[in-house]
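Right after this comes chain A.
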Amino acid sequence: MLKKMMFVAALSPLAMTAVAHADSITVAAWGGSYQDALRASFFEPTAKELGITIAEDNLSTGLADIRLQVQGKSVRWDLVDISAEECVAGEKEGLFEPLDYNIVKSDGIDKRLVGKSWIGFVYYSVVLAHNTNSKEATPKNWKDFFDTKGFPGRRSLGNFPSETLTIAAMADGTHVDKVYPIDLDKAFAKLEELKPNITAWWSSGTQATNLIMDNEVDYGSSWNGRIATLKASGAPVDWVVEGGVLNADCLVIPKGAKNKDLAMKALARFVSPDLQANLPKHAANGPVNVKAFETGKLTREEAAKVISSPENLKKQVLLDPQFWGDNIVGIQARWQNLVQ
Partner candidate 1 sequence: MKQKHDPSVLDIDRISVTYGSLDVLKDVSLAAKPGEFISLLGPSGSGKTTVLMSIAGFTKPSTGTIAVDGVAVNGMPPHRRRMGMVFQSYALFPHMSVARNIGYPMRIRREAAQTIDRKVAELLKLVHLDKYGDRMPAQLSGGQQQRVAIARALASDPTILLMDEPLSALDKKLREEMLIEIRRIHDEFGVTTIYVTHDQREALTISDRVAVMSGGRIVQIGSPQEIYDRPNGRFVADFIGEAAFLPAQVRNSAAFMENGTSLDVRGGLQDGQYLMVVRPERLSVVADRTDLSPGAVLLAGRLQRVFFQGETVFGTVLFEGQEVLFRCLNQSKVVAALPPVDGEILLALQAADITLVPKG
Partner candidate 2 sequence: MGNFTLAKQDFLLFGPAILLLAVLCYWPLAWVALQALTVKGELSFTTIATVATGQIFWVSTLNTIYLTTSVVLITALVGYPLAYLVSQASPLWSYTLKFLILFPFWTSTLVRTYAWVVILQRDGLLVNAMRMVVPDMTPVSFLNTRAASTIGMVHIMLPFFVFPLLASMESIKRDYLRAAESLGAKPIIAFWTVFFPLSLPGLLSSVIMVLMLSIGFYIIPIVLGGGKGAVISMVIEKSLSLYPDWAVASSMGLLLLLMSAVALTILNALANKAQSIWR
């Protein structure tokens, strides 16, 4: 969740001090209302159940924070929420403790989100949204979005290569199951073609939704959570789940964490179906564990609205963390040239 950092960066100096009791762990996440939702869904129930204290802290840049602590041999965090791409990269660098899958049950979690030293935690999705007051015809899918003749409006896309290139891979109407492995040359060519119609490459969720809400653009990509909230509050926006790029945050235990055994137990609870089923009540993010929908905690109507419900999963493409972990460094220069 790279995009959150500019907001978190503003808050981080006030980060709470971690308390390091034997019966306590420190969890770091992205702060704000997102962390409020995590607290209500996971931290508080787990703390109560295990009889421990869960102290919290905020990340400022993501993987770099963990790198600094591990390399500096002063690990303050026991459990950290970062993006799946960063989990893959961090595992290669050996920054995390291996997970004990005797304690952590990964059943119900997509295999692509289960690593040796990391595991998926929550889903969010980058979806196609539009302004309902726009005079332009509304694109129904990414194929429409890349058709500048049929849909000549103004557009915006995220300034994040993994998500946006995944979207570009669907420009010809490729089925969500066939997106990976992405033909990067083709995806770049598609974006190059679309570039004159791109008004802005957004860098944060607020910016993505504001562009659409203020009719600065007619349509664009946006995080599902923010756009859904805006729609519910009556803003002239709408979105489609089809073709959404599902992205996951994952959990890791930094190498040398002081309370790694306790962190392992807490992590096991965090990804368990019953606690995962709490999440939709507090956030627009979805559970990574599909068994959450079998716990009976969510009604059929409630489940249908969740971005990662079994129904919705079929309509979207999972951003493959392994693919990006292998490719992201190589394409950075090409990306920079693209968004010039």
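Picked so that all candidates are chains of the complex that A comes from, given by their letters.
In this section, a residue touches a chain if its C-beta (ideal position, glycine included) is under 8 Å from a C-beta of that chain, and two chains touch if they have at least 3 such contacts; residues count from 1.
Keep in mind that what you see is a predicted model, and the values were worked out from it rather than measured.
Every option in 1 or 2 belongs to this complex, yet chain A touches just one of them, candidate 2. Residues 2, 6, 10, 61-64, 67, 86, 89, 92-93, 156, 159, 199-204, 207, 210, 214-216, 328-329, 332-333, 336-337, 339-340 of chain A are the ones touching candidate 2 in the complex.
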